[in-house]
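So, chain A:
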Amino acid sequence: MSVEKQFLEYVFFAYSAVFLLIFLFVTNVWRRTRHLEQQLSALEGDGEKES
Partner candidate 1 sequence: MIRAAGWILWKDITLEFRGRELLVPAGVFGLLIAMLYGFAFDPAKNGLHGTFPGLLWLGIFFASFLAVGRAFSVEAEASQQLLLAPIDRGSLFLAKLALNILLTLVLAAVMTPAFAILLQTGLPPETGTFLLIEALGLVGFSAAGTAMGALAAQTRLRELLLPALLLPFTSPLLLGVVSATKALYGGEVAAAGNWIMLIAIFDVIFIVVPVLLFEFLTEV
Partner candidate 2 sequence: MRYLRWVSVPLWIAALYLALIWVPDERSLGVSYRIFYIHLGMAWTALLALTANFVVSLLVLFMKRRRETLDNYAQATAEVGLLMTTATLASGMLWAKVAWGAFWTWDPRLTTTAILWFLYAGYLLLREAIDQPQRRMVYSAVYGLIVFIDVPIVYLSVRWWTSIHPVVFTNTGINITPQMLIAVIFFFFATLFLALDLIWLRAKQQDLRERLERMREQRLGELGY
């Protein structure tokens, strides 16, 4: 039983490790993309006011 439990733990660790990596990557990309989009829209808004 304890071996079974240990095996389950390892399965859990492996899957969550992989998901954590992907999650970190995706959130990083999203955050930076949003930042870029904000800057871009600010710049575009600026231009419209001037012209």
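The candidates were selected such that all candidates are chains of the complex that A comes from, given by their letters.
Throughout what follows, a contact is a pair of C-beta atoms (placed from the backbone, for glycine too) under 8 Å apart; a residue touches a chain by one contact, two chains touch by 3 or more; residues count from 1.
Owing to the predicted nature of the structure, the values given are computational and were not obtained by experimental measurement.
Candidate 2 is the one, among 1 or 2, that touches chain A in this complex. Those residues of chain A that touch candidate 2 in the complex are listed here as 3-4, 6-8, 10-11, 13-15, 17-18, 21-22, 25-26, 29-30, 32-33, 36-37, 39-40, 43-44, 46-47.
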